[in-house]
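Here the complex is missing a single protein chain, while all its other protein chains stay put.
Here is chain A:
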Amino acid sequence: MLSIQNLHASIEDKEILRGLTLDVKAGEVHAIMGPNGSGKSTLSYVLAGKDDYEVTAGSASLDGQDLFALEPDERAAAGLFLAFQYPLEIPGVATMTFLKTALNAQRRARGEAELPTPAFIKLVREKADGLGISTDMLKRGLNVGFSGGEKKRNEVLQMALLEPKLCVLDETDSGLDIDALKVVAEGVNALRAQDRSFVVITHYQRLLDHIRPDVVHVMSKGRIVRTGGPELAHELEARGYADYISDEAA
């Protein structure tokens, strides 16, 4: 599904990703953990196509399609979704309008007909209900006045609507209270499917109790430095990243 080979990327001439390789098969959930500043968000932005970053070497493909040859909207249409670590507020753009524009843009890009408004509204209400997002929130400006947790839930709502092939969740658990974490995890789990993969970036084992990963990676200084099963997350929770940071420094 997702194949990243020897990826190098920099921002303002500072190399952040330094030879990252990652393979995610269809239906798998991969967790990426790692210290602050190791480049996890950078990886997610580079995949999504934020143009502040320069890819200096390596490749990334989604179902064989070269991601770096596509604009961000084309990547989305190809099935990539990034749940932002810090979702942005857009005053004046009603959440509902935004969702409709996004969904229809993707449908058009895939050659599907636009969804009629009543069907769309029904669909959004259904998904929003499941995530505890009120009708009032949908009427407000996108993420405007949303609490931190509400913004994260809104990211998951977008993901649920757009039904991507590959979901990258960048610290979707941060800022969520315990109940919200469960709601969001359930939302994610409901999307798990044979032909859908997840890359879950998190600092906490807690999320992985709810979203069971198949593979856990440790990222440090722009590379995957260790890969293991779910037990690796427990080990990290207990021991921290000290080993990896000193390894790198040595």
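For the reader, a short list of remarks on this structure follows.
The rule we apply is simple: contacts are C-beta pairs under 8 Å (C-beta built on N, C-alpha and C of every residue); 3 or more make two chains touch, one makes a residue touch a chain; residues count from 1.
Simple rule for what comes next: contacts and distances are computed from a predicted model.
Per the UniProt record, the chain missing from the shown structure is "Fe-S cluster assembly protein SufD", taken from the list "Heme ABC transporter ATP-binding protein", "Sarcosine oxidase subunit delta", "Succinate dehydrogenase subunit C" or "Fe-S cluster assembly protein SufD".
One of A:F84, A:F146 or A:F198 touches the chain omitted from the figure, and that residue is A:F84. Screening A:V55, A:A105 or A:I121 for touch with the missing chain picks out A:A105. Contact between chain A and the unshown chain involves residues 48-52, 71-73, 75-77, 81-82, 84, 87-88, 90-93, 97-98, 101-103, 105-106, 109, 141, 158, 162.
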